[in-house]
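Then we have chain A:
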Amino acid sequence: MKFLLALLFCASAFAQHDPLRGPAPVDEVGRPAPLVNAENNDRKRTRSYAMQPPTIPHKTDNYQVDKYANKCLDCHARTRAADTQATPISITHYQDRDGTFLADVSPRRYFCEQCHVVQMETKPPVGNRFRDVDQLVRGQAKPPAKK
Partner candidate 1 sequence: MRNLLRRYWRALWRPSAYYSLGFLTIGGFVAGVVFWGAFNTALEATNTEKFCITCHVMRDNVYQEIQPTIHFTNRSGVRAKCPDCHVPKDWTHKIARKMQASKEVWGYIFRTIHTREKFLAKRKELAEREWARMKANDSLECRNCHDLDSMDFTRQSQRARNEHSRELQTGQKTCIDCHKGIAHRLPDMARQ
Partner candidate 2 sequence: MTEEQNLRKTEEWRTWVFLTVVLAPVLAVAIVGGFGLVVWIWQLFNGPPTYH
């Protein structure tokens, strides 16, 4: 642990920094990044892989999801889809862990935001060199530029 700290200190001397901390040296308190809002443009985003739970394209401030009520389902339930034109939840949400189909949302899928998240209106603070399997399959030679 002490060795790592020493290493980090030396690293800061060379102006390396943790992008999540910002540019402040390790022995100073940095300025926190300003708060940002969630993207609210209602445009579907590409999923990074087929099984990815789609990210939420609108803000969900104060949406109540507890044992009393589920605000998300007010629009995204199967029975509400025609009225609201919101993407109804997929069949996977009605399956219990044995794959049996239930009449209503399975309790294991009830809490939407355990899997589905909003995206904030900001640039990602940490780099990402993830490659879509689609690119691998089509044989892209080099990885894409660091985002």
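Definition applied: a contact is a pair of C-beta atoms (placed from the backbone, for glycine too) under 8 Å apart; a residue touches a chain by one contact, two chains touch by 3 or more; residues count from 1.
On how the list was made: all candidates are chains of the complex that A comes from, given by their letters.
These numbers come from a predicted model, not from an experiment.
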Practice item. Using the touch rule from the top, find which candidate among 1 or 2 meets chain A in this complex. Key: 1
**Study point:** candidate 1-touching residues of chain A, taken from the complex the two chains share
**Key:** 40-42, 58, 61-62, 64, 67-69, 71, 74, 84-86
